[in-house]
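Mind looking over this structure? Questions follow.
Of the protein chains in this complex, one is absent; all others appear in place.
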Amino acid sequence: MIIAHPLLGPRDASEFVYLGDAALIDRPDWQAPDAAERFHAYGYLRDNPAGAHRELWYHEQGDRSWLVVTRDTVTHEISRVELARDAARARGRGR
Amino acid sequence: MRYSALKILREGLTGNKGWKPVWREPEPKSEYDIVIIGAGGHGLATAYYLAREFGMRNIAVLEKGWLGSGNIGRNTTIIRSNYMLPGNEPFYEMSLKLWEGLEQDFNYNAMVSQRSILNLFHSDGQRDAFVRRANAMKLAGADAELADADQLRAELPFLDFDNARFPIKGGLYQRRGGTVRHDAVAWGYARGADARGVDIIQNCEVTGFDISDGRCHGVETTRGPIRAAKVAVCVAGSSSRVMEKAGLRLPIESHVLQAFVTEGLKPVIPGVITFGAGHFYVSQSDKGGLVFGGDIDGYNSYAQRGNLPVVEDVAEGGMAIMPMIGRARLLRSWGGIMDMSMDGSPFIDRTPVDGLYFNGGWCYGGFKATPASGFCYAHLIARDEPHPVATQMRLDRFARGNLIDEKGMGNQPNLH
Amino acid sequence: MSQVNRITGGRIDRSTQIAFTFNGKVMHGHPGDTLASALLANGQRLVGRSFKYHRPRGIFTAGSEEPNALVELRRGAAQEPNTRATTAELFDGLDARSQNHRGPLGFDFMAVTDLLSPFLAAGFYYKTFMWPRAFWEKLYEPAIRDAAGLGRLSGQDDPDIYDKGYLHCDLLVIGSGPAGLMAARTAARAGARVILADEDFALGGRLNAETLAVDGRAGADWAAETVAELAAMSNVRLLGRTTVYGAYDHGVYGALERCTDHLADSGGKPRQVLWRIYAKRAVLAAGATERPIAFGNNDRPGVMLAGAVRAYANRWGVAPGRRVAIFSNNDDGWRTAADLMARGIEVPAVIDSRDRAAPLDLPGTRHVRAGAVADTQGRKGLRRITLTDGQMIDVDCLAVSGGWNPNVHLTCHQRGRPAWRDDLSAFVPGGDLPPGMVVAGAANGALTLGAALREGRAAVEAMGYADKTPLPEAEDEPRDCAPMWHVKDSRARAWLDLQNDVTVKDVKQAHQEGFRAVEHLKRYTTLGMATDQGKTANIPALAIMAECTGKTIPETGTTMFRPPYTPVPIGALAGRARGRHFRPYRLTPSHDWAKANGATFVEVGNWLRAQWFARPGEAGWRDSVDREVRTTRTSVGICDVTTLGKIDIQGRDAAEFLNRVYCNGFATLAVGKVRYGLMLREDGVAYDDGTTARLAEHHYVMTTTTANAVTVFRRLEFARQCLWPDLDVHLISTTDGWAQFAVAGPKSRDLLRKVVDADQDLSNEAFPFMACGAVTVCGGTPARLFRISFSGEMAYEIAVPARYGNAMMGVLMEAGKEFDACPYGTEALGVMRIEKGHAAGNELDGRNTAHNLGMGRMVSQKKDCIGNVLSQRPEMIREDAVQLVGFRPVDPEARLIAGAHFLDTGAEATMDNDQGWMSSVAHSPTLGHAIGLGFLARGAARMGEILRAVSPVHGTETEVVVVSPHFVDPEGERLRG
Partner (left out) sequence: MADFTLTSWPPLAGTDMTLAGVRLWAPTDLAVVSLALPLGREDAAMAAIKAAHGTALPEIGKSVVTADGVRLIRLAPDLAFAVFTHATPDAERVVAERLGGAVYTTEQTDVWVALGLSGPDARRALERICMLDLHSDAFAVDDAARTVMEHLGVLILRTGADDYLLLSASSSAMSFLHALETSLRNIA
């Protein structure tokens, strides 16, 4: 597979390490009253769609950036690649 | 029709005209006591044991494609019970015992061949972990045997002892481990279930569940609605897709695992051999092909195909431990979709919906589990309580913190 | 034997004669020959035996689809089983043997199975061999395994080397026939970066095997000119002898180049290179494969595909027979007759299954209209054919054509399914092709030469590559084809899969038994599972199944095509990664010193570390390790600990960051201080531990375990980029940059005072336990000093730039001479950490929590940190959970075994009674007996209890006492000294 890195251009997926669903960005609030349930869902439950999947890849043999890649799990077609840092900020994460 | 050498002789002399279909092709009825979704190995085994052990007869097994088209027909055919944790080992040992009597039980030669499985170790730490595991196996009534490097050198001279990057320090044998002709397992169970009245309905895809008041009353299918008192999902590889129709999210990701076979060769490899410092395991089929595999591709996928890096990684592992296979040619590759669970262990459980049962999360280890999975699932469905060897295979174990993590990799499915 | 069947013409070099052997018999051929063409030239018709019935078999095709003519090539370790004679290039000294027979090829003892064939029908083995149970492994299976298989591996290490590589192009053209050449030429002239690959050693595809003209000259000459033009262009790469075997995601193609297989000796060069080709676009111009028609005894040597017969005559100047009949359901078969007759080969009859006039006027041969072959005679070679009307014709070769199947394989490697075309009676590429791929020529169902040229150009024109020159002129030869899959009137067995011996009857039986889905058919009968993957067998078998079910062929289905297109050696897929170069290895900075000073090395992940340093007179490793421990505990020892991961962490928010990634507090660590940190996974399980030093206000250096150095870094980057993207934190690995040495023992300070430059005060007051700082050593070399201890002794770790590491080891030893300092390896390190009860890899196994490790109280619940929420799940903090404790044997002489399980006295050895397990053991030279660490249910509350440590796999059990895991200096007085 080839991932079109937003800064570096097309790179072979074997330069990357896969983590999983990009929902892992949405780490729950540890002080929420239902933190235990929320962390359980965060850590263990997955949509696991057959189709478009936003997922995290790490460019370990490259610039060390984490990327959010939108990839179809049936065709493997990649439709979008973002820097995870930007995606995280867009999801409201900061300090 | 009972199979035997005599029957073959009689048929051979009369032009093989008398063979009957191995299973019927029934039309679906509008209602069953139990509907099993998925005519793979586990689903067919479940139907077989429900009929044979629990006296249930009014059962349908619904299959989207042809029976046995899932992972029962795309695996590396290995059976073993060399697990470590109490949540797993008694279950897999039960499975191995069922394999040992299976062919006589269902009168079909699935070529259960206990030629042994060997897991090599390459460091003291690995050895310690294998000793712990071997002892857990023995405590569970399984067989286990440690071999040192000298013994392996004598038994398997083709392994790379002298020039290896990671020296072979020994191995853990399970002599009762081995291989089975995978398709024949599906066929044998199908034949046995069919003979006991189970309707196996191929080309019948489940499109939805009939759920009201927290209870499942049946399924919608491409061949019409079917009512059932109990609906048992058994579709590893597609678990998330099917359970989503019942409104449930699972602790599962779907990943592709590739496997490979070489051209036929005269016998060179006696049993199953597993590399401990790279991703490679191999056995030789009765037809002579080296059947081998390695790691999953590592990304979520529902495509039954993988990519080159893993093919190369597996071949590298093979050449690293047995450089004699360099001139054996890879003939076919295939990919199966694995239900990779969050701790690497499976589920046989009720769901929050009454009357709806779930069996899945087998990772890449479902084949060896087929008989026990069918038996324990049948037990759960028939009696509404888990079989004693499957009490920990629960969907809520993550919420409780009772992990069955053989590899110690945590909640990242692609590392199991 | 001479080349009795060599005729005139052909594209071989007759000026050179080369010798080869087949089954030890010396034969001759010419450069340009394949083994198959040379065997035929030498009149060798019988070349092998089939898989199941051991039937005599000859050469069936002229390409990689060959099911029959498989040989073992070369000798000794280089022996190569199952090699297709039809693709093996002839070289001087080639040594080939037939395979899969017992006794000589002509009198195979195993041919008895052919007589028993009524009892060996499809799937017979599923129905028997079940009684008695124990006989399967002992009797039946060994017999089956012995009979099965084809060629033999040598059992020796593959002597050749292999390589891999990466190529990039705008356009990959697969196949160098007319369509491929046109596509490549057009794109190349337009400036594209083009790779043209073909499995054959001679580029040109079928043009080399045909007599058709292009632009008024022989097609083969036109091909050669075009190839020459392409070869001269710098933007073109020609890859002959290269099979593009797989189409992978996103335009990555796998290709195997055979570099030295056509040479007697590879000369130390890679035998094959596995290319990964990154192609923006691809044209699949892989041609088509002819299919046979099934009829009685259609498997005899001498029954061949018509296109192959023609190829042997035209390309290789070989007559596959002297009297050749043609059996065809299409016009193309007639061209074989015409070409053979033009070369003076007698063609007694063309048997055309169609009831229509001859498409070619061929005086001198007989047209059998609406005819069919019913049976054949000739035990080891064809002698006679019998037609359905009863007439017999004496022939020594029968050329069969059942039409052509486009080679759609690569179009299906991703999601594509072929589509049926009634006019061709064949599957052609359907939808869902691999992105970027277009198909041209025969592979696309354009079976005439003119159409192939047109499609080749059109395919790349659609991509924007234009060539204004006129298209080469070529005819659209007649290609009418009327389906005929098998001769229904044949009574004798009619073969579909020649290699695996699957007959028409087997397909019918599969249908009868309910194995009607294509995949059931394949799996039950083994159809298409042989080395040729059913390239000539699958479609006819599918058609026969369709006849049985009354459905159409496309309704009946097609089978999946998966990589590889043709088999690929495992050695090539592995490339260079074998032996010691399977994976890179890492050396510590003091490796050379250690090697020169008696070290034994051990693999620790990718690292090679000194395990112990033997001294003269020591009887074994235990002596060395005991000495190293004693010396360290009584004086001073030195250990290279460079392998621990080091991560440089800088930023205004570094402190906050560390406080979130460690479960214990880091917000208050002062500059110049070090703290132990425990890292959890988000699931609450203990993951890694190490120390982190604060070198400056915004500057820290973290150490990780050796094993987790890479993954900890990855997780930190995840936290930094994905969880808290607005913290100012920067990470960079410095693991390899600093050579780091533990200097441990009561004399460590004295030793370091000799090495560290004097401006650093090393007194306990100035540089206490857990102090750190930048220093200089040996007169100004920058270094870092940490007062930390893994051994439990007063100890330091000193780091110098890695280039000085080897010298530093020598300097430390030199300075330590007066204290009898010794180097110590990983074994002594391990003994001392067990004596101190420190968890290491065997304890931090990814399953244990801080609670299990006895560090539950370290997990702060007062701050947000990775893992603290899930670490509090009810079953992870159970009272009766296992906890890390120490063990000593009741009998001080007894040994302990890591991996033993704990049972109460008197309890039966069952899993239900299992109380835990021993994780690490050592002989403690300090205490003089064995010690162990282990996990025991409610362990912390069971001090002093006596248990059994059982190891059923060793057949041993030992009584042990539960003790504190801190065996030596439990109060930690020494390290603060």
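Letters are used for the chains, namely A, B and C, taken in the order the chains are written, and counting of residues starts over at 1 for each.
Here is the rule we go by: contacts are C-beta pairs under 8 Å (C-beta built on N, C-alpha and C of every residue); 3 or more make two chains touch, one makes a residue touch a chain.
A quick note: this is a predicted structure, and the numbers were derived from the prediction, not measured.
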Where the missing chain makes contact, among the chains that are shown: A, C
Contact with the hidden chain (one of C:Arg97, C:Lys127, C:Arg193 or C:Arg787): C:Arg193
Contacting the left-out chain in the complete assembly, out of C:Thr211, C:Asn597, C:Gln650 or C:Asn764: C:Gln650
Touching residue (missing chain; options C:Asn500, C:Asn806 or C:Thr826): C:Asn806
Selected residue (touches chain absent from view) among C:Tyr585, C:Trp621, C:Tyr676 or C:Phe769: C:Tyr585
Contact with the hidden chain (one of C:Ala209, C:Ile539 or C:Leu727): C:Leu727
Missing-partner contacts on chain C, residue numbers: 161, 163-168, 193, 269-270, 273, 276, 278, 576-577, 581, 583-589, 592, 606-607, 642, 648, 650-652, 698-699, 726-730, 732-738, 753-755, 758, 777-779, 781-782, 800-808, 811, 814-815
Chain A residues that touch the omitted chain in the full complex: 7-9, 11-12, 14-15, 60-65
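In this text, only the chains that are shown with their structure count from here on.
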Distance from the mean Cα position of chain C to that of chain A, given in whole angstrom: 28
Euclidean distance of C-alpha centroids - chain B vs chain C, Å: 22
Multi-chain contact residues (two or more partners), chain B: 303, 307, 399, 411
Shared interface positions of chain C, touching two or more other chains: 248-249, 252, 414-415, 682-683, 870, 873
In the complex with chain C, residue positions of chain B that touch it: 3-5, 7-9, 11-13, 15-16, 19-23, 25, 65-66, 68-69, 73, 86, 89-90, 100-101, 103-104, 107-115, 122-123, 125, 127-141, 144-146, 158, 160, 163-167, 178, 181, 183-184, 187-188, 202, 262-268, 278, 284, 286-288, 303, 305, 307-308, 311-312, 314-316, 318-320, 323-334, 399-403, 405, 407-411
In the complex with chain B, residue positions of chain C that touch it: 51, 78-82, 118-119, 121, 124-131, 133, 136-137, 141, 144-146, 148-158, 160, 162, 164, 246, 248-249, 252, 254, 274, 276, 413-415, 505, 509, 512-515, 517, 519-520, 523-524, 526, 529-531, 533, 562-564, 567-571, 573-575, 577-583, 585, 602-604, 681-685, 687, 841-842, 845-847, 870, 873-877, 897-901, 909-911, 913-914, 917-920, 950-954
Chain A partner contacts - residues on chain B that touch it in the complex: 240-241, 249-254, 298-303, 307, 309, 342, 398-399, 411-414
